[in-house]
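Only one protein chain is missing; all other protein chains are in place.
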Amino acid sequence: MSKSKSFLATLSAFLLTLIASPAYADYVFNLPEPVAPLTSQIYDLHMLTTKIATIIMVIVIGIVTYTILKFRKSNGSEADQNFHKGAFGTWSWILVPVIVLGIDLTIAGSATDALKQIEDYSQKNDVTVKVTGSQWKWTYEYMDDDVRIVSNMLSKEEAGDNYLRAVDNPLVLPVNKRIRFLHTASDVLHAWWVPQIVYKKDSIPGYINETWTKIEKEGTYRGQCAEICGTGHAFMPIVVEAVSEDKYNAWMAEKKSAMAAASAEAASDKTWTMDELMSRGEKVYNTNCIACHQVTGEGVPGVFPALKGGKIATGPVAGHMDIVMNGSSKNPVMAAWAGALNDLELAALITYERNAWGNNTGDVVQPSDIKSARK
Amino acid sequence: MSTAEQNYFIPEPSRWPAVAVVGLFFLVLGFALWMNGVSAGPVSTGIGLLVIIYLFFGWFGDVIDESLTNKYNQDVDRSFRQGMFWFITSEVSFFATFFGCLYYFRNISLPWLGGEGQLGVSNILWEGFTYTWPLVNLPDVTNYTQLIEPMGAGGIPAYNTIILLSSGVTVTWAHWGLKKDNRAQLVWGLIATIALGMIFFALQAYEYYHAYTELGLTLNSGIYGSTFYMLTGFHGFHVTLGTIMLMVICARSMKGHFTEENHFAFEGVAWYWHFVDVVWLGLYLFVYWL
Partner (left out) sequence: MSAVIHEDHHHDGPPAGFKRWLYSTNHKDIGTMYLIFALVMLFIGGGMAMIIRAELFMPGIQIVNPDLYNNLLTDHALIMIFGMVMPAAAGMANWMIPMMIGAPDMALPRMNNMSFWLLPAAAILLLSSLLVQFIPGTGVPINTGWTLYPPLSVQTGMGMDLLIFSVHLLGISSIMASINIVTTILNMRAPGMPFMKMPLFVWAWLFTGLLLIIVMPVLAGGVTMLLFDRHFGTSFFDAAGGGDPVLFQHLFWFFGHPEVYVLLLPSIGVLGLVIPTFSRKPLFGYKPLVFFMGFLFALGLVVWAHHQYTIGMSLGATTYFMIGTILISIPIGLMLFNFIFTMWRGSLTFETPMLFGIAIILMFAFAGVTGVMLAVVPADLQYHDSYFVVAHFHYALIPGAVFGLYAGVFYWLPKWTGHMYNEKQGKIFFWWTTLSFNLTFFPQHFSGLAGMPRRIVDYNIQYIEFNQISSIGGFLFGLSHLLFLYIIIKTVKGGEKAADKPWEGAQIGTPGLEWTLPSPPPFHSFTTPPQIK
């Protein structure tokens, strides 16, 4: 779809669809195609309630239309002053509720069945992923493999038509395996939602919610954060890459060795050059900080302070290290990063911030400095 | 057929509602500014309070005048009574909210954090946390202060229960006095009630002091402290209001107001006082004892 589509064409197509079809005729007018047993079950339930709703509306519109055509004064209709006293008037107050109750119970019945499936957490899971929402990115931890990935939104240039629905590191999952998601958040509420594979559950800081799914089709599935979480709520996309089991295992092995290498590197007591730190720092900055402080380091006036020429970023190094590692005491939005990043990453990051965007303080922070600051 | 009984009573236009709004506006605006460290805050709150005090004298004064000059008929009296009843209903709902929260923490959310029930997995976020009530050890104490010892049910709280219960008796005794037209009993009953209310208040203040300085029980000591002060604090605030209202009707009784048939103000205050009493029983049971 593109913007260039003429608006008029859309409008008429839309109106035509309205007239010609029940709402669910077309893919675009409905929930996206489900690819997991649970979402298919929900889809069917949704179709059931949609149909019931449509039938009820047809009946209501039908009766009302008949009434206003038939009983208008201009047709010479005389009001029947005793209608409400007849048998119908006496008994309709039981009749209508009983019929409505019947429909209600039909709906509730099939809903309860689906609900039991959804809430069935007793079976064995093949993969467990802890999904943590933070302002404004997602962190995925594979609980059995000790692998952790951070997933950030891609910029407009990188994402093209998928802007706001594309990320740098998608969550990779195997198909045909039972996957368990543990949802939590580090700061405020978020909600992880990929309609095709799993419905949404809230991520609540301090608490853990559970969902599960089994993806039946390989592919890329997209979603968005569904619970308002502040400034960047619109900018927290989710992408799941469902792959075959083999591909998943290969990916996992690669990820593990890369992570091992990174932590070994951080632990070594090598002294790093400014250039090395700058290029690493830029990467760390772009995955963790641009959501707020922006690529330009200029922040968002009044909301996120500029680091470019910022008081702390060009002030004493200790103060800079303190706010990045321990967070801001004034504003909880600026979180503590000491737990999420390793020594090398922090050192590179701070070096980068102090020298990028014309900050040119010339300061270099080494991993060892961070280590001692951690005490 | 247009006697006072037959005619409806409609008060003359009055400036008091507008004054009340101005007072409330400055009061809350002041709070909001004050909490954010704006120096105009306390000033605005002060202005609001002064306006509200002025208002009390003015509005109550008008109502008392009207009542004394017999402008009110049975209808008006009934309206006042029903109005008071619905007001107390809304207060019940207000306190029920806080009791509901206490229930929610103790029986639903804290067990989850401790690893039981529906959201029991949450416990992996708080390694080593177990749920006890009163909650002495928090999931994470970094941003809070450590509670040393919870508040017991004996001692001051128990005395306070006795005090409030007896104040319910004295106010009823005063009411009997009013009905028998025994002025002395009325006035002494009210004075006793006010005294008991003030003793209650003093003991409560002492208890807070003790909690803050010795028990480490503060607003900042986690959910036990939070619920404790929320419930007892709002109750204490209502006791204070009730005592002030008692003082007003006591002064009026001394001046010889109220008759056996016409004493809505007295009854309204008495209802309110009984309500405050009952809330305390709930508090004693659920906050201090169980």
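Labels A and B are assigned to the chains in the order they are written; within every chain, residues are numbered from 1.
The definition used in the following text is that contacts are C-beta pairs under 8 Å (C-beta built on N, C-alpha and C of every residue); 3 or more make two chains touch, one makes a residue touch a chain.
This is a predicted model, so every value here is computed, not measured.
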Visible chains in contact with the missing one: A, B
Full-complex contact with the absent chain, from A:Val131, A:Val172 or A:Val188: A:Val188
Touching residue (missing chain; options B:Pro42, B:Gly61 or B:Gly117): B:Gly117
Residues of subunit A (touch criterion as defined above) contacting the omitted chain: 1-3, 5, 7, 10-11, 14, 18, 23, 28-32, 39, 41-42, 45-46, 49-50, 52-53, 56-57, 60-61, 63-64, 67-68, 71-74, 77-81, 83-84, 88-89, 92-93, 96-97, 100-101, 103-104, 107-108, 111-112, 114-116, 118-119, 161-165, 187-189, 191, 193, 195, 199-202, 204-207, 209-210, 223-235, 300, 302-303, 331-333
Subunit B, residues in touch with the chain not shown (by the definition above): 1-2, 6-8, 10-18, 20-22, 24-25, 28-29, 31-32, 35-36, 59, 75, 78-80, 82-83, 86-87, 89-91, 93-94, 96-98, 101, 104-105, 108-110, 113, 117-119, 122, 125-126, 135, 138-144, 218-220, 222-227, 229-230
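Assume only the chains that are shown with their structure count from here on.
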Separation of subunit A from subunit B, taking each centre as the mean of its C-alpha atoms, in whole Å: 44
Subunit B residues touching subunit A - in the complex, by the definition given at the top: 109, 112-113, 119, 121-122, 124-126, 139
Sites on subunit A touched by subunit B in the complex: 182, 184, 206-210
